[in-house]
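Heads up, this is only part of the complex; the chains shown haven't been moved.
For reference, chains read A and B in written order, and residue numbers begin at 1 within each chain.
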């Protein structure tokens, strides 16, 4: 029963129509394309899923739709966390009913300074006791301004319903620290494309990568070649996608990711308000990076 | 029709029973005591109202209960903001139905770096068009890591349904900047007790002050003496409550505020999880500060 989570998971985007309502038909189209790759599954509502802009009802419908329209063999991980323990339990158990296999729960963050070791323990333990499917911790300091300590992860890893962590850090020392302190059957997942190879070398079993929305093959290849011990080939791909990864995450965020999806034949569309669309010049820059990464001619 | 919002508003705390459910009876007791003061009204769900830990349904019930159990002359301002425009409109219009007079809407913050001038304009204008009661902007950088610019506030102030801002900054230059750039009938409210007097001197018309939960008379006196031109007396009180204000906001947050309420005969109780209770030593420190501020013997 170990390492269920080894592999690559795109945290899919939420497509919107021009009226800013969810475009479920476009979602299905994207999923039908993704299903052809050897992806381990999908994360519905990582950060770039824009869940913070959705109502509870919309979130539930998104999760159910993804489950319904993907291959049964693919895992569905639902991002259900918020500062509210009550709301997180409610949404998580709805996600379970809709067929999600795991929940991914972001660290609470509104009262940043209060998110001590004890506070995070109390938060996750309370959830893990009440949610009917296994829980994956989600650490993403650039959005939350909270950074869960390796010690806290270690303590949480002893709860049988807490099975892994997605850590979006680029700080490789933190990934080494966590891998070293948790049991073997606790899955550590890299959280951004720029650290996929070094993360695997540190002991991560896979990655939840925004980049996998536009470069699923490249992400899968890095993983495959790493597993096969072909490190130089893995590194060549890793280096090739580095600048692109930065553009569609740190630099241009969701709007950049969606814009690049449009250029590659997926449906990206615009982010929901208040996020702003890209300028034409920014799109051109992304196009150039797609070409350099050999994703576009 | 100008300056509706001149005066002092406590952002009330949400009382919980030992099972972490809302203690509505305790809420009513607190309100009956607060009603005896010359407060202008109440904010339900400022930051220390812990709204991030509540479900939508709980929030609506809190707002309705406050409206029902306070003097009709008191204004009720409901904090309804979240990153989601849809959810904010929904909750705000429910608040209006329950009798709230204004909504207080925090800046969206999850995608901090994306919260540009344009993004914040689009967010607030969209809300102001759809919410049936007047909107007050809420800027609280220490929690959101977003700081709305004076220029943005200025542009928003021209919308007839955006009537004021609560700015929790201690940066007095920012308060001067905003007061100078908005029309006279747009209300700027100080957002923490430590800047009440300097804020009034800058042109704020009042304050939404956590401190007013435990020292309503002192806050009202600073305001009154300022209005009467008795600056030295106002300053004496301002200085007297300075250390206490820091303890129940920056240093110990909600747990500190609630603990001091308990010491003064209000019902404070514990914060909801994941916030942690104070240590006995910390309570003792707060007790000493209450004594020094002459709120306790």
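Note that in this section contacts are C-beta pairs under 8 Å (C-beta built on N, C-alpha and C of every residue); 3 or more make two chains touch, one makes a residue touch a chain.
Quick caveat: nothing in here was measured; it's all calculated off a predicted structure.
*Asks:* With 2 copies placed here, how many are in the full complex?
*Replies:* 4
By definition in this document, only the chains that are shown with their structure count from here on.
*Asks:* Quick check: how many Å separate the C-alpha centres of chain A and chain B?
*Replies:* Roughly 35 Å, centre to centre.
*Asks:* What residues on chain A touch chain B, complex-wise?
*Replies:* Contact set of chain A toward chain B: 47, 52-56, 58, 82-87, 90, 108, 110-116, 118-120, 122-123, 126, 143, 145, 253-255, 272-276.
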